[in-house]
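What follows is a short report on a single structure.
Note that this complex is displayed minus one protein chain, with the remaining chains in position.
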Amino acid sequence: MKAPPFAYAKPRALAEALELLARPGAQALAGGQSLIPSLNMRLSSPELLVDITGLAELKGIGLEQGVVRIGALVTHAEIERADVVKQHLPLLAAAVPHIAHPAIRNRGTIGGSLALADPAAEYPACALALDATIVIEGAKGKREVKAEKFFKGLFETDLKPGELLTAVEFKAQMKDERSAFLELARRRGDYATVGLAAFAANGAKRLAYFGAGDRPLLATHAAKAGDLEAAKAALAQDLRPPADLYHSSATKLHLARVLLERAWNTL
Amino acid sequence: MGRAELPLHAPGTQLDKGYIGQRVPRPNAQRLLQGRGAYTDDLRFPRLAHVAFFRSPHAHAKIRRLDFSKALKAPGVIGVFDGRAVAEVCTPWVAVLAHLKGIKSPPQHAIAIERACWQGEAVAAAVAESRSQAEDAVALIEADWEPLPAVIDMDEALAGKTVIHPELGDNICFRRELDTGGVDDAFAKADVVVEETYGFGRHTGVCNEGRALLADYNAAEHSLTVYHATQAPHMMQDIFSRHLGIPEANVRVITKDVGGSFGIKVHVYPDEMATAALSVMLRRPVKFVADRLESFLSDIHAREHRTKVRLACSKAGEILAFELDDLTPIGPYSVYPRTSGIEGNQVVNLTGGPYRHQQYRAKMHVVFTNKNVTCQYRAVGHPIAVALTEAIVDLAAAKLGMDPAEFRRKNLIPDDAYPYTFPSGLKFEQLSHHQALDKLLALMDYKALRAEQAALRKRKVYRGIGLAAMIEVTNPSPAFYGVGGARISAQDGATLRLEPTGMVTVMCSVTEQGQGTEAIFAQIAASAVGVSLDKVRVITGDTGVTPYGGGTWASRGAGIGGEAVLLAGRALRANMIDLAAAILKADKAELDVRDNAVVHKLTQEQKLPLAELGRVGYFRPDTLPADFQAELTVTRHYTPRQYGFTFTNGIQASLVEVDPDTGLVKLLRHWCVEDCGTLINPMLVDEQIRGGVVQGIGAALFEECLYDENGQLLNGNMADYLVPMAGEMPDIVCAHLETPTRQSQLGAKGVGEAGTAGAPGAVMNAINDALAPLGARVTAMPFTPERILRALGRVA
Partner (left out) sequence: MEHAVEATITVNGTEVRRRIEPRQHLVDFLREELGLTGSHLGCEHGVCGACTVRVDGAIVRGCLMLAVQADGCKVETIEGLSDSGELAKLQQAFHARNALQCGFCTPAMLLTARDLQLRNPKAGREQIREHLSGNYCRCTGYQAIVDAVEEVLHGKG
């Protein structure tokens, strides 16, 4: 399981990185916790890896005017330890310990996780639940995309070739707002069988499921239901989870209902 | 025949077992703790070449064309070879044994020729200066395939509409029937008959260290040295010799540190044979290490069974008969040299093992499929035999409204009934089922757990308690393999040498894979000779150094290797006393060896330090009588002869909590009471049991090699194939009984596989006990949330 050959560059500035990423066969390398396994398994064969971990402008967590901005290169471990996250983004704080294991969290980045958009990953669902804004930079400049528009399909995001996800912005959670994070997995640290990142504000709920579709999905019908039983019934309209190696579609939907039940009263 | 004889020192002195029975930390663990072990992949050689294999993507296909032209031009490539090229150097093998009547299998080559029979079978090899370059070359090999119909489903294999090897006539590798007679009568007159069909998922060993072999052929000498992560170096020496045409004594197999084995590394693998052949062909060292993806595709799989079981008992709860119909699909070849018929054979032999019924009928078929090959994996057929026995026993107990422990108590073979012959023909020397049951129930506070269970049920918390009684095959005699014609040695030998400075070197033919073989041999040697533990060094795993023997398998290391060490140790001590008597001009009957010195046997007064004994014996024999020769190196061998297998017994319990909403099972605690005869190092025994239990838990809850209908392995990586990790495992309480075997002086039986043998059954029974109030039952392992939710009717 040795990776195929590729070239390597480590730009020192964003402009340089974007220029390198515009080359054919170029791919961004950050934490590498998902990319390098796929290289070792010879599932992908890039010509050039552009190591973006030297780009200072992609690091750092800041709170400004009620918005928490997390740089794409911030690692899961940094998020786990950040007071800003614990105080202002409890949903994210609850999600982080579920991501893999400590050694992976020391290298894996939030930008990498969002850009990969694994349907069973934690952050994309959190971003969806919190209506986060994804910040993207490309040759044509900077643009922002709401999470709802960013995750488009199986491992498919709104990132165009040559673009880089540089940050993600979350509104800080207010006192009267509630969040709940629940994940079912057979073993600690595994990708979720099914998970729910939920957020309630101003009487409205955002129920973002992961592991229940080709991308994180908002259960909009269930969120509008008046009571729990109606919400559980409505979930069938929101989710048609594909079966995985171990769980049928029906089981996934059932488990999604179980999570809804467990989260309901905390919202 | 010898009898279990400890203490080791003469009567009249203080009872002294030396180090035997002590929880001594392993001396050879220090290097492993510092990352200074030497696993096969750690070795460095001049001109070392690396091989990577081109493996069939099809479950069954003719190889129409292989084109190596691009591969040969890749950087660092030394050669690219197909099956025909390797066949010129390595002869094929057929994995059948005479005592498995009717077993059949076609010849298998080191690299497949003309046809690939499972996804992952090697059909070409690329050798290069580095593994990366070898893999680059493999990626450039072009192949044309003609896919053939693949036989995947076990029933289809049995029906034989498509026959994988037409020359064999059908897909049946081996079948067996056993009938004591009187079975139909027993079922007819029974008050209660229960019947259930169990499924066991195919799974595999997942050793942390991949299979590894470094072959070094010396063309000048026509000699081959193979550094091989194997459990049986002498067996491999014989096989390399015969199949590569190199005289036996010119082949040396050296086993360095092994990163876990569990039976996976005791078999002959075609890609490993190919690696050795390539070294001969290229006249330079060649290394192969199976990476994780190819491990899943090509390490032996095991334990895929579907078994229908019936049990007949009286309304008083007395078991009258067992009946069994077992079907197990293996790969397209029986695996060499132990055959793939043994696992099913054991299911037939061992089902119902702890109980005293007399009537038994069994039918078993082993069928070829186009999935990966299967063979013996830790505990072999025991996990299946124990699980289905203990599950059907629980079912009968439930039908009678009887507590499962009580039901077992009524039926376990009494502790004074030995020697005992079991309906399948097994002979038990002496077991302790009832003592074990008593000890277990006390250890786990069974009554309190039942009371707690009842209370929690009222609050809709569903806990379950599962028991699994078991017998286990250990210390096998030649009856296991030798009688069938296999050149697998059931005896082992130990050479003990007193060094001039008074240290003792032990060379033994049993091998170490982490269980602590070298530690217990040091303990036995130190005790038998009379030196302190720090004076002993143990060498294993080198056919050029140790006596000839069988190696590690079937839980035989302590009982057989240990006995050889004990016998050699006693003989060495006797020789040392002879020398001491000559030096001291004393009567040898008054001398003993103790604490690194020759002492007066009765007064314990120190007479001569061993360093002095060694100095005179080796460097100053001129000071001794002319007709005296010191013999300070002694070799002894041992073969268990009286019993075909030395059976042990044990009983396990699992406490679980099942979440009926999610189908997730939480393992709260696990217990094991085990009787493996004389305990040499209880700490090592405990850890072997615990490791074995967790492996069994893996089979019960997590592990399954999933194939689709085309024979494609769907989960052959560690993210998708789930192994037990620390977060989900319970604490495991171990307790012991000691019923020594009288076949040896040491009295040790085996224990390495006991944990794995009983854990799946205990967990299955616990889950079903938890689900009982909800009217649900599960019978197919692994017990995934999907299966539990379906059984509960929560999912349609």
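Chains here go by letter, A and B, matching the order in which they are written, and residues are numbered from 1 within each.
Operating definition for what follows: a contact is a pair of C-beta atoms (placed from the backbone, for glycine too) under 8 Å apart; a residue touches a chain by one contact, two chains touch by 3 or more.
What you see is a predicted model; the values in this text were computed from it and never measured.
Colleague: Which of the visible chains would the unseen chain be in contact with across the whole complex?
Modeller: Displayed chains contacted by the hidden chain, ordered by label: A, B.
Colleague: Can you say which of A:59, A:86 or A:187 touches the chain missing from this structure?
Modeller: Of these options, the touching residue for the absent chain is A:187.
Colleague: Thinking of the whole complex, not just what is shown, which of A:17, A:58, A:77 or A:91 touches the missing chain?
Modeller: For the chain that is not drawn, the touching residue is A:77.
Colleague: Looking at the full complex, which residue from B:404, B:514, B:559 or B:660 touches the chain that isn't shown here?
Modeller: B:514
Colleague: Would you mind spotting which of A:51, A:131, A:177 or A:214 touches the chain that isn't drawn?
Modeller: Of these options, the touching residue for the absent chain is A:51.
Colleague: What residues on subunit B make contact with the chain left out of this view?
Modeller: Within subunit B, the residues touching the omitted chain are 25-26, 29-39, 41-42, 44, 132, 205-210, 257-262, 291-292, 513-516, 683-684, 686-688, 690-695, 717-719, 723, 725-727, 729, 731-732, 755.
Colleague: Just checking the interface: what residues of subunit A touch the absent partner chain?
Modeller: Counting only subunit A, the missing chain is touched by 1-8, 10, 29, 32-33, 36-37, 39-41, 49, 51, 53, 77, 100-104, 106-107, 187-189.
Please note the rule applied: only the chains that are shown with their structure count from here on.
Colleague: Would you kindly tell me how far, in whole Å, the mean C-alpha position of subunit B lies from that of subunit A?
Modeller: Between these chains, centre-to-centre, one finds 44 Å.
Colleague: Using the touch definition up top, name the residues of subunit B that touch subunit A in the complex.
Modeller: Those in contact with subunit A are residues 131-132, 135-136, 139, 291-293, 661-664, 702, 706, 714-715, 717, 719-720, 722, 725, 727-728, 784-786, 789-790, 794-796.
Colleague: Which positions of subunit A touch subunit B when the two form their complex?
Modeller: Per the stated touch rule, the residues are 1-5, 41-42, 184, 186-191, 193, 245-248, 250-251, 254-255, 258, 261.
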